[in-house]
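The structure follows.
As you look at this complex, bear in mind that one protein chain is not there, while each of the others sits in place.
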Amino acid sequence: MSLVLDVMLALAVIGVAGWTLLVRGNFPAVIGFVAYGLLLALVWVRLGAVDVALTEAALGAGATGVLLLFAVVRLRGGKAEIDAATPSPPQRVAAAILCGVVGLGLAVAMLNLPDPAPSLAAEATRHLPLLGVGNPITGVLMAYRGLDTLLEAVVLVFAVLAIWSMAPDRRWGAIPGPLFPVQSSGPLSLLARVLPPIGIVVGIHIAWVGADAPGGKFQGGTILAAMGILAWVAGLWRLPPVASRGLRWAVVAGPLVFIGVGLLGFVIADGFLSYPPGFAKPLILLIEAAMTLSVAAAIVLMVAGPPERPA
Amino acid sequence: MAEALLLAAGLIFLAALAGLYRALRGPGAADRMMAAQLLCSGGIAALLLLAAATGLAGVVDVALVLALLGAFASVAFVLAARGLGQR
Amino acid sequence: MEATPGGFLLVLMLVVPVTGLLLGFALGGRLAERMALWLLPPGLAMAAVLVAGLLHAKAPVVAFVGGWAPPLGLALRADGLAAAMLLTTALIIAAIALFARADYTTAPGAPEARAPLAFWCFLLALWAALNAAFLGGDLFNLFVALEMLTFGALALACLDGKATQFKAELRYLLFALIGSVLYLLGTVLLYGAYGTLDILLLAEAARADAPTIVAASLMTVGLLGKMALFPLHLWLPAAHAGAPPAASALLSGLVVKASYVLLLRLWFWVMPAALLLAVAPILALLGAAAILFGSLVALRQARLKLLVAYSTVAQIGYLFLMFPLVAGSAAEVAERAWTGGALQAISHAFAKAAMFLAAGVIARALGHDRIAELQGAARIAPLSVLAFGLAGLSLMGIPPSGGFSAKWLLLQAALDSGQWWWALVIVAGGLLTGGYVFRVLSAAMQGRSAPIFPLAPVDAAQERVALGLAVISVLLGLLPLGAFGLVLIGR
Amino acid sequence: MNLFLTLFSGAAITAGVAFFIAGTVALLRFPDPLSRLHALTKADSLGLGLIVLGLLPWAGGWLAALKLILVWLLVLLAGATATQMIAEHIRRSEPPP
Partner (left out) sequence: MIFGVTGAALVALGLYGLVTQPALLRKILAFNLLGGGVFLLFGVVARRGAVADPVPQALVITGLVVAFAATALALVLVLRLFQITGAATIAEDKTPP
């Protein structure tokens, strides 16, 4: 039964991916992409990677989908130009052969990986009691490979600033993103009032349980961001202008706390990002809390885009 | 019991996939959005059944996230479709 | 491999610029600029101390972040090559910061403006990313570092907000993203095959089996795309020439070198020797093609900045000639070729940064960068033309200059290992480089008598910075060769 | 007791699956968008509700049960609002003949 389910899933994922590539029209393509993300989340559950499934559902399908969708609405390219940029059939055949070779090479390589598979699973689990957390993935993200996570948190700040800096000069200091009319009644207004309180609880829950169960800052932060975006598109929440210091501190708070705790390690433990015995879990939770806030702020700002209307 | 739950999950998933056919055909944006919605609620149902069948921790949370963001995505779709219509 | 004392220095080299960027962004306005300028001295000092420590101990410095040893944890390693690149980075970043003060300053009390804030923040960001890319000991950590580098480079290159920039940088972004994905595919296969992504641990374990070969080819193509080796150079000229001068200098001088160092690590550390022997001639062949093609196209350019950018395409080619000369040669020849390659990377970084800054000053003063109409440039911006010329000497490989030492070492290694054909390429490349540098200089020297008025006043401080970088690229050739023993530490 | 619960769950889940399949058939076969919409949302919110009902006895703890119910409520809410918005969209874009 599980095998049948897996084969079905695999075929569906490939089918939806192909359809997303080939369909005419950008709007259906984005719907296809969201469906693709949803199916991938199911695949991740089948692979037993619930943490990743959560991230894929929230970030891969949800946030990326909305990002793409907003872009579709604002982009309507000229037909002639598209034709001019379309590769000729021979070029396409060449590309297809090349990509086929890459895919085939990958498949061969995957099928020839050594058996038994080398794995760090035992090693990663062995040190968990030292950290006081129950979820090995949190152990990897926050301790063993903490530097990766720190750099990735900084990448989000990079992205926000880079997106802002694409704005025209005269718009600097303005409010990010387009303006949505206030919805005082109707279904959107209802949803934007009812859903965020629930979403915020769920988001914090997902971020909080991350230490011991699947979840964590990126997943929880994305849900919080989605609720913010919902309130924003319903006109119920005005985004602060990019000149707002509070907004900027919200974006950098997570990475700064991360670095601060890391540097504290020089004083109270064995060096950067090392946690003293017994204090690992509270410190990790502190970082996660600050990071959840910053991830949420960064994602809202990335979806909103560069500043475009006067404060 | 677990096998039966998996079977149910598979059936629902198959149904949702068949619904996706509507998204392939269209004709209107509305039909595509409906198909996506069906895939989302089908996915949630399949996840809940999977969670019960495998006992894997946190799978219900994935369903919860899908439910939350599914609502959110539907709204975004309609807003976007509206924006396309107006221009 | 054990962690060594002094490892905290490596961590600080990442954390200090990152913290500066975060605080600069949050505080905004004039404080972002202050933050960047304040951090230059400590940054330079850390790089200098690291190099001195390495020369003293004759061994790499290693840090295990959080105290977790690989394969579970992440290692930061500074061997000689990394230390040399870190010092180069610190010097060039400092020079560019001084150069950019004239363009991106915020007057006290003035409201925050877009370009200055973005410039100073991303200068620090690129610094952090470059340090991470040179120090990283783990292939996935290096992936994150490369992504940081791409984002930072992209933002700096688009700083003027011109449509041509957006177009050129989008093309760059697409190449960079494909490159990243191919690289990432390689890492997943390597993890699947060996259960670690640590470079040294992989080096001990690597076999020449199917997953490894596929991984190596994917990663190599990805990195070659990121560093624009012929024929994957299509994105580079427009992206580098279109950026503001300070950004062009960073992109051409330093950013491509990060992928290069990573490629060296991949082939000379991770991959088994048998694979390396098979691939090295192919890489060098592409390098030779890049030298000849890039130089010929540079010779035919009508615009100064595009000429400099095509010169980068050509000079990147030299970096690949060292592969067959190091692989499978006698120890002494290999050392010479290795030093030559590393020195080429470093001296090109200084020379190309100087050239782009000088070209920026000239273009600003004249209001255009058409080579045919450069008459009088030597009178309006004499120091910049001098800087361009000196940097050109280094690129040509005229003694005494860093470029000469580099090319001489490669030439010798080519002759000693019996691969004389690479020597021919080096000589031909030098002649062609002479051709395009001379073309610019002769145009700039003309028009001594006709009155000429600069469109914008020439900033003397900017000229001096460009000249300073050019002088360093020349002075590198006066250092005794023994000083470059640094790049052999930990090889 | 246990047997009863199992039977109950089995029945509820089977009914839920049936509703899902019915919803799909409706989506595929009904002639116009509005009737498809009508059939679809009823089918999948009811179908999911039945499945949640069937799984409740096995949830293991009131918190887990609450979570299941929350999932269902969210889908109901989403279905209700999104359907109304889609319907509005259909009305706007395709005026009835």
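We just call them A, B, C and D in the order they show up, numbering each chain from 1.
Throughout what follows, a residue touches a chain if its C-beta (ideal position, glycine included) is under 8 Å from a C-beta of that chain, and two chains touch if they have at least 3 such contacts.
The shown structure was predicted, so the numbers you read here are calculated from the model rather than taken from an experiment.
Trainee: Could you tell me which displayed chains border the chain that was left out of the figure?
Mentor: Counted over the whole complex, the chain not pictured touches A, C.
Trainee: Given that one chain is not shown, which residue among A:Val72, A:Ile175, A:Leu247 or A:Ala290 touches it?
Mentor: The one listed residue touching the chain not shown is A:Val72.
Trainee: I'm checking contacts with the chain that's been left out. Which of C:Leu9, C:Ala48, C:Leu98 or C:Val188 qualifies?
Mentor: C:Val188
Trainee: Taking the entire complex into account, which one of C:Leu22, C:Leu173 or C:Ala444 touches the absent chain?
Mentor: C:Leu173
Trainee: On chain A, where is the contact patch with the chain that was removed from view?
Mentor: Interface residues of chain A facing the absent chain: 3, 6-7, 10, 13-14, 17-18, 20-21, 26, 29-30, 33, 36-37, 40, 43-44, 46-49, 51-52, 55-56, 59-60, 63-64, 67-68, 71-72, 74-78, 81-87, 91-92, 95-96, 98-100, 102-104, 106-107, 110-111, 113, 116-122, 124-125, 136-137, 139-141, 144-145, 148-149, 152, 155-156, 158-159, 162-163, 166, 216, 218, 299, 302-303, 305-306.
Trainee: Spell out the interface residues on chain C facing the chain that's missing from view.
Mentor: 72, 140, 143-144, 147, 150-151, 154, 158, 161, 163-164, 166-167, 169-171, 173-174, 177-178, 180-181, 184-185, 188-189, 191-192
By our rule, only the chains that are shown with their structure count from here on.
Trainee: Give the chain pair, either A-B or A-C, that is connected by more C-beta contacts.
Mentor: A-C
Trainee: Can you give the whole-Å distance between the Cα centres of chain B and chain C?
Mentor: Chain B and chain C have C-alpha centres separated by 48 Å.
Trainee: Nearest whole angstrom, what separates the Cα centre of chain C from the Cα centre of chain D?
Mentor: Those two chain centres are 58 Å apart.
Trainee: Quick check: how many Å separate the C-alpha centres of chain A and chain B?
Mentor: 19
Trainee: When you check chain C against every other chain, which residues touch at least two of them?
Mentor: If we look for residues of chain C contacting two or more partner chains, we find none.
Trainee: Residues of chain A touching 2+ other chains?
Mentor: Counting only residues that touch two or more other chains, chain A contributes 188, 191, 195, 198, 202.
Trainee: Just spell out which pairs of chains touch, all of them.
Mentor: Those chain pairs satisfying the definition are A-B, A-C, A-D, B-D.
Trainee: Any idea which chain D residues touch chain B in the complex?
Mentor: Residues in contact with chain B: 6, 10, 13-14, 16-17, 20-21, 23-24, 27-28, 33, 36-37, 40-41, 44-45, 47-48, 51-52, 55, 58, 64, 67-68, 70-71, 74-75, 77-79, 81-82, 85-86, 88-90, 92-94.
Trainee: Which bits of chain A are touching chain B when the two form their complex?
Mentor: Result: residues 1-2, 4-5, 8-9, 12, 16, 19, 23, 27-28, 31-32, 34-35, 38-39, 41-42, 45-46, 48, 50-51, 53-54, 57-58, 61-62, 65-66, 69-70, 72-73, 76, 180, 188, 191, 195, 198-199, 202, 206, 209, 213-215, 219, 223, 226-227, 229-230, 233 of chain A touch chain B.
Trainee: Quick one: which bits of chain A touch chain C in the complex? Just the residue numbers, please.
Mentor: For chain A paired with chain C, touching residues are 102, 105-106, 108-110, 112-114, 117-120, 123-124, 127, 143-148, 151-152, 154-155, 157-159, 161-162, 164-169, 172-173, 243, 245, 248-249, 251-252, 255-256, 259, 262-263, 265-266, 269-275.
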